[in-house]
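A single protein chain has been omitted from the complex, and every remaining protein chain is retained in its original position.
Labels run A, B, C, D, E, F and G following the written order; every chain starts at residue 1.
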Amino acid sequence: MVHEIILAGFGGQGILSAGRILAYAGMLDGKQVSWLPSYGPEMRGGTANSSVVISDNPVDSPVLNSCNELIVMNRPSLDKFEDLVEEGGIIVIDSSIVDRDVKRSDVTSFMIPATKIASDMGNMAFANIILLGKLINERRTVTIENFEKALYAVLPERKHNLIPDEMKALKIGMEYI
Amino acid sequence: MVHEIILAGFGGQGILSAGRILAYAGMLDGKQVSWLPSYGPEMRGGTANSSVVISDNPVDSPVLNSCNELIVMNRPSLDKFEDLVEEGGIIVIDSSIVDRDVKRSDVTSFMIPATKIASDMGNMAFANIILLGKLINERRTVTIENFEKALYAVLPERKHNLIPDEMKALKIGMEYI
Amino acid sequence: MAVIFQKPKALKDTSMHYCPGCTHGIAHRLVAEALDELDIEGKTVGIASVGCSYNSYDYFACDMIQAPHGRAPAVATGVKRSKPDCVVFTYQGDGDLAAIGTAEIIHAAARGENITVIFINNTIYGMTSGQMAPTTLLNQYTTTTPYGRIADLHGFPINVCEMLATLQGPAYIERASLHDVKHIRKAKEAVKKAFKVQLAKKGFSLVELLSTCPTNWGLSPVESLKRIKDEMIPHYPLGVFKGENLEV
Amino acid sequence: MAVIFQKPKALKDTSMHYCPGCTHGIAHRLVAEALDELDIEGKTVGIASVGCSYNSYDYFACDMIQAPHGRAPAVATGVKRSKPDCVVFTYQGDGDLAAIGTAEIIHAAARGENITVIFINNTIYGMTSGQMAPTTLLNQYTTTTPYGRIADLHGFPINVCEMLATLQGPAYIERASLHDVKHIRKAKEAVKKAFKVQLAKKGFSLVELLSTCPTNWGLSPVESLKRIKDEMIPHYPLGVFKGENLEV
Amino acid sequence: MGQKLLMRGNEAIAEAAIRAGCLHYFGYPITPQTEIAHYMAKKLPKAGGVFLQAESEVAAINMVYGAGSTGTRVMTSSSSPGISLKQEGLSYLAGAQVPAVVVNIVRGGPGLGGIQPAQSDYFQACKGGGHGDYRQIVLAPSSVQELYELTVEAFNLADRYRMVAMILGDGILGQMMEVVEFRDKEPIEDYDKPWATVGHGNAREQNVVTSIHLSPAVLEKMNQNLQDKYEIIKQKECRYELYNWEDAELFIVAYGTVARIAKSIIEMAKREGIKVGLVRPVTLWPFPQEAFEKVIGRAKAFLTVEMSSGQMLEDVLLAVNGRRKVYFHGRMGGMVPVRDDIMKMVRDIYKKHVKNG
Amino acid sequence: MGQKLLMRGNEAIAEAAIRAGCLHYFGYPITPQTEIAHYMAKKLPKAGGVFLQAESEVAAINMVYGAGSTGTRVMTSSSSPGISLKQEGLSYLAGAQVPAVVVNIVRGGPGLGGIQPAQSDYFQACKGGGHGDYRQIVLAPSSVQELYELTVEAFNLADRYRMVAMILGDGILGQMMEVVEFRDKEPIEDYDKPWATVGHGNAREQNVVTSIHLSPAVLEKMNQNLQDKYEIIKQKECRYELYNWEDAELFIVAYGTVARIAKSIIEMAKREGIKVGLVRPVTLWPFPQEAFEKVIGRAKAFLTVEMSSGQMLEDVLLAVNGRRKVYFHGRMGGMVPVRDDIMKMVRDIYKKHVKNG
Amino acid sequence: MAKVTFISEKCKGCELCVNVCPRNIIRMNDRNLNEKGYHPAEVNDMDKCIGCAFCATICPDCVIIVEK
Partner (left out) sequence: MAKVTFISEKCKGCELCVNVCPRNIIRMNDRNLNEKGYHPAEVNDMDKCIGCAFCATICPDCVIIVEK
């Protein structure tokens, strides 16, 4: 099984760290992983995205020309990446920001008002985790235990106190229907 | 006939301009010519030399690994270039400065106290011309008329008044035995 | 009712890519206003440098050349020497002008090259994510001075205007600031004067503009303006360093 | 009878390749005397630059590195930062230091790099046969200013000491001259002090030495010394520009 | 093997350098490799080393020249335009035989170009960006693990041969995170450096580090010494990977990031019954001729894939020397070759040279 | 044909540039080509042009970039280490498609090297000294007459293709005097330059000269345009001389100064009954493949002679592509190949490939 | 009588104008995100505007047109 995941949105929505957390959890799960961020000034103001591969075999290319799992947190990203999802793939969308559903019928999509839910939880920054929750629930991309461990490893110490809430956000995402 | 001429001595002895004058005269004679000076800081303090080729055919290489006509105006140059002269070649030496004759017997050599003669004429700078005189006399390297024209062409205007004396020096060299 | 303030013509309609609150945008506008008011856009050639403003040609409406990092003054020299009737300016950051481009700016100044230099000092390399610049203040944290800039290790900040003012070449050198409305208006006059100096063929002119980098300073845009006032101006005093009495 | 003057130990026996009367030779001797008198030759690493003194390692007895044109201060920085206990000096001409090497000298100075720079100002590129240097005086004839140096075309001469003195980094900057015995003796003190500043870890020190180039000036050695006095010193005043009261 | 970390390529290079005993770094920021400098800036002061941000790439390479001349293990890193500025310095390092490690995380060119990954500095690295007859060892890792291992190796090679060893990566390798497994102890080779300029201490002859020899005979001798050294390196230091080669009929030749993509092609091709092997040069200079000799017997044709207009291609052609047809697929400007495009070429070549060949 | 003068190579280049309408020169002194600057310094101010001594080679190439961007014919010249410093700038000129003529009078390297003639910057000039996928037209004159003619030609080529045309000479060509015969009128090609940045005069769209394209797709497109242009140049602009080739059995391949020496070998060989021909590439890039196709039928073997360790050799090998054996003789560091040494090789090759072959 | 017009699509929500308005009449629109993803600035009491153009002068993105 190869998870080829693209995460995309505005800079500042936690797109890059969501990717790193996934990759880290994948590593703890004993998988081969790679994470590749978009980089440089293109990120400024524009969209940020990162590609994660989690695989049983060595990762051949960290660059994804297509993917089977997509998380999008803004409209331009949906426009840009929708067509890259392979048949049978999954798209998880932050519907508080993105104002349309996917056009394709050969992929599964989920519209979750993640930013709104997060903001109701008192921290907009949890939106990315909520979306990851849905993804993980649907695709078993990584295990929950290792996701939690990954949070501790990837987030800076000063944010560790938030992790229990992040795990709550994850659960909310997993259970959202 | 190819004249392959090396002129060598201290910087300041007129080695380079002697070469240019020869080349220029050769051109006026309707020959193919090239002139190549030693260049750069190596000249400073050390020896200066230049290579002239005067030929009926296009000059293949301005760089001389051997020559058939050599003029030397200091001892290090004689040491350095003597062996490069081809059998049957000619070496003209300023004997006021170089304290030995050539060692080889398969070349013709002339010892002329050119600097002394020039200094007696009132201008040390004619020494090079005196040596050229001998060379031209022996080898018909260039014609006398064109040598004179070359002087006018190569020397800066402000030195043109010296040319009659230079021609005298040339004659002295030609006739020196 | 008449329009009393709007985007100058010499700025295109394109929205700029600078971070929210970054005063690069203000600096751009001041240059464009000068081109408008002196009515010289049509004969101006601008030289973009390498830094966040690498693509300032997307914003300025005049002809433009994108120069290698630090070399804008040399490129400008090439333009001015081949087309003396063009108005030529460079737009350079502090990394560009005061680090890699040190030789080029000093020699353009020493030659009294008849060009105008707009020098954006934000005490940091903005574009490449916040490394130390030659203008970084002591104790300032940057990605390459993670423990603060320490004189013993990283040397002292360079005051470009003061240094260039020791040369005979420059006609006009001023340092201005973009941290509040009053100073922006003064800065505008400085920029305009710099172009006038060039039009009058008086030689090299340079205006240093103290500018913000909210993103890499880790401050809000409002806090950033305050930092200029509280921390930068004490080290980089405002004023005219050369050509105070120059009439143009 | 005792020997009161002879070649310093830190100069090798090799005869130097400089032109007759060129004061590069005197400058070499002063550096060597300083190394001798401070007894530091054994821990010194010299950096030769590109200019007539490209092979000064043939003359200085200490360990040496030949640096690319203009980059001696950067090379010296690499040496000093990796071997802080070494005494490190550069020996650079005015083309080397003030033209192509402008950025390197300014930043070494701004960093307060703990090295010593011996700067030979002969207002010309000696090695490459007499082109204009940044230090060439106005109206001076050179092979690239065949009609004399004209400010409008070639800009103004750069006074390096004055420019560097605006920086906070340098500890000691002095300009001295080699045109007569009295000044040579003063120059020697300056050179020695520069090394002492380094030994005391006070930071960057530079001594500019006004020097001759009889060959490319087209003057005799004696006339050349006179030119320093009559033409150079008026434009390049002697004195201490930084660190006057520094005790070492 | 020791600690396992999820690490960014650029940081793995920096960490590897420190582990290899390189405590001196001089550099100038440029995307996409600035993380090397950031990492060094954080770690070196604490490790008793020196991180110094130079005023330019030109200054940086000359600081490297100075530190290298004292026998210190030293590194600099940059990306394409910055490496162009270092060419004079690199030529000096070669001429004066000063060891150093130089990292180029290549981006799209020419000019200011872009910041996305490319392999278009192959010529510059392997043929001669600077002036004169010289070479540098060029190592082309294709994973973060290899960035780490080859960086350590680069320091050994640099010291062993008194020359520059270059790591040639690309934006993807520099920016991506992968798992790295660190060794408990690095295989650091310790060489005497009697030539180092550190002060003679009145105990030995003067040392001089120089590259100028005005006498052409002497300069030729110096050059001959370099050439002799290069010959030895060609004999001893070629590195390459042959993958799935034993019964392959077509061979892809690719290095770095592209070689990873090529591996996935091999699997795709297998499913279609096409036997594709991979020749992956790990040293780009010396170019591993031997790898081609090993496979030329069974190879019906070669396909070189690069993120360039075809630079390594010339070395492949030289290695194959007319014995087989060599095809090329390249992307430029930061674009990365796409599996389907390569696969299409593989099918065509297969049809021409194997099925109907 | 007009005036005949005995002229130094460097001065012939300068005079040719002026005749070609180049009134702007930016440069920095370096042996053995400073006479170009001296000549320009004297002549240009009187011709209403500009001679400017830059603060460095880096500044000089960027002044050229600026002046070239305004559509002005402009030149710079230097020698090896100075050309290395210009690599970033050359890459920008290529990326932004700015025409300019650059002269490299090559000296021995690497590093500070020496000042005697060499051909060891061939790789740098022809493959890619700077970063990215780009080329420059490289012209290799072998006499002072040709220095003149090819310099004029270089300006036409630069304008025609909006790119750098480089004159690759060596210390001998630069320093020697030979007779030059000047044309009464130069064949100056006059191109419209609607892209030039000279102020839009409120009369047209903004012009921008740039080489940055952060979108890799756009940057790839820009690169593809360059490659398409290079392909046209390869078709149209290959120049070469074939000498004594019609019944030759062995071929020497040589350019510049060395080609002259090769010609004398041909005469020597003739006397010994050995039929030697010469392939002399005049454009080094594009490399004249065609010349090899013409002679390969009769060629039994090739001998490449260079003042380098073997750089053009690689292009010869690529051109011959395994069809014949290619031998090499090289001198380095400022040493010039000696007739007798070459002749000896010719005899050996003859024995092997013709007499007993 | 003065009027300011905000070209909201250009606004990056930096709040510099908010801070500089002497009449304190500019605020960020928290409900709306513009195309760029920012909450744009707007004036909530135009009548109070004196047309000083402070807001426009400090705005880095030429968002504001001032009429008087």
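Please note the rule applied: contacts are C-beta pairs under 8 Å (C-beta built on N, C-alpha and C of every residue); 3 or more make two chains touch, one makes a residue touch a chain.
Remember, it's a predicted structure, so these values are computed and weren't measured experimentally.
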Touch list for subunit B against the chain that is not drawn: 10, 45, 74, 97
Where the unshown chain meets subunit D, residue by residue: 1-7, 11, 15-16, 18-26, 29, 180-181, 184-185, 214, 220-222, 225
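The rule is short, and it goes like this: only the chains that are shown with their structure count from here on.
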Rounded Å distance, subunit B centre to subunit E centre (Cα mean): 55
Chain centre separation (subunit C, subunit E; CA means) in Å: 38
Cα-centroid distance, subunit E relative to subunit F, in whole angstrom: 29
Sequence positions of subunit B contacting 2 or more other chains: 40-42
Overlap residues in subunit F, where contacts from two or more other chains coincide: 31, 52, 55-56, 58, 81, 88, 92, 96, 111-112, 115, 210-212, 214
